[in-house]
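Not every chain of the complex is shown here; the ones you see sit where they belong.
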Amino acid sequence: MNSEAKQILEAVKNGAMSVDDALLKLKTEPFEDIGFAKVDLHRKLRQGQAEVIYGAGKTTEQIIGIIDAMKKNGQERILITRLSPEAAELLAKSHKLDYHENAKIGFVGDIPAPDGIGAIVVATGGTSDLPVAEEAALTAEFLGNKVTRLYDVGVAGLHRLLSHKEDIMTASVIIAIAGMEGALASVIGGLSDCPVIAVPTSVGYGASFGGLSALLSMLNSCASGVSVVNIDNGFGAGYLAGMINHMEAKK
Amino acid sequence: MNSEAKQILEAVKNGAMSVDDALLKLKTEPFEDIGFAKVDLHRKLRQGQAEVIYGAGKTTEQIIGIIDAMKKNGQERILITRLSPEAAELLAKSHKLDYHENAKIGFVGDIPAPDGIGAIVVATGGTSDLPVAEEAALTAEFLGNKVTRLYDVGVAGLHRLLSHKEDIMTASVIIAIAGMEGALASVIGGLSDCPVIAVPTSVGYGASFGGLSALLSMLNSCASGVSVVNIDNGFGAGYLAGMINHMEAKK
């Protein structure tokens, strides 16, 4: 309802548009034009800086089409998640792509220098949680955050975690990633005093039920400051962590 | 490992303590004294400012005992959650208590002036979510945050939510509280560009399965920036929101 709506009102004032026509126009304008529902992910990221494409369930052609359209609109930096190696290979033929196979993430454009409040710690319970962790870490880096990786620091070997206590205690935000019993989130939540984003993973077997065990465990964390995202949702955690780590820029 | 550990080392240096005695002492000191596991909730909150007692499963006598011990240690401001009206009545006989029956929260001491990054919006889908919402809101206020309440703005009546778009778009953090289908978190997540903490509630019947429906819905939110806490966990959401809203103070 900013410029466009103003123009309509000016036209009414000037007599260049009738009241009824204005009424109709205001009513039928795409909602996004009347000023508040700027809700696309693309919009959230700062304009001209970063866009995200969720690659799963899209053909390589569709992905390339979206990238081309974005670039035409001046978008220089694009993040593609859940991008298969095959799609990445095709994509690399037409675009300069920085592809991370483990995380299934591709970058078009350069990673910006980190500028948030502090460092985001990405910690995992085991080595099998790595793909999810890298999805989180690379997303955060792509969004301008410094990331410290603490991998394989599961609670069954507490000294591994405790030997990194400095990182944990000075982090701005921590992403705690674990499958199986998911206890990492609680232990880290108890050791730190910053927001902890818990990511259950589908790592495990038997009664882990595809990540359900870790999910329930994390939701029931008795540590304060812990919240949870969907199973294996590394992108979501990295995105949210980046958002929190840039809180100061808000005012 | 600050003052106390230093004293031990000094004593070793001075010959006032043998190496073996020092070794034993360092080994057996309560862990909290060697410097990093300052993990108690009490510690997290700034000293001398705020403490929290989880009242559920504690007798009134136990609660009073803890409060007395805290006050003796100079603690002026204490928050008690899940405090029953009966316990509150007893408690009020010996302490000046500000009790909020709906939220089952009691304050000892004064609420501080808010000083965070911005306002925390607490939004609910329906009026039945109010007790959880007040637990969140009062916790946040107790921790020094400005809180804006948007109650009964469920997605089935979208205009109610949209009429508060200014609050949503300018919030520092949003707590989205809903039972039943829990769609509020996704819609708010789409409208805002700040962290959204989703709280599923056990409000509903039939296939809501005690909050499971809302919980799953929120975990699967397709909006970015949304994370979830346990069903009915208003305190956890309020605490985390306050933590995020004070991020700037970190550096």
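In this document, chain identifiers A and B correspond to the written order of the chains, with residue numbering beginning at 1 in each.
As a convention for this text, a residue touches a chain if its C-beta (ideal position, glycine included) is under 8 Å from a C-beta of that chain, and two chains touch if they have at least 3 such contacts.
Just so we're clear, the structure is a prediction, and the values are computed from it rather than from any experiment.
Identical protein chains form the entire complex, numbering 8 copies in the structure file, with 2 of these shown.
Note that only the chains that are shown with their structure count from here on.
Chain centres here are Cα averages; for chain A and chain B they lie 24 Å apart.
Contacts from chain B toward chain A in the complex involve residues 36-39, 41, 43-44, 117-118, 162, 165, 169, 172, 190-191, 193-195, 197, 215, 219-220, 224-231, 236-237, 239-240, 243-245, 247-248, 250-251.
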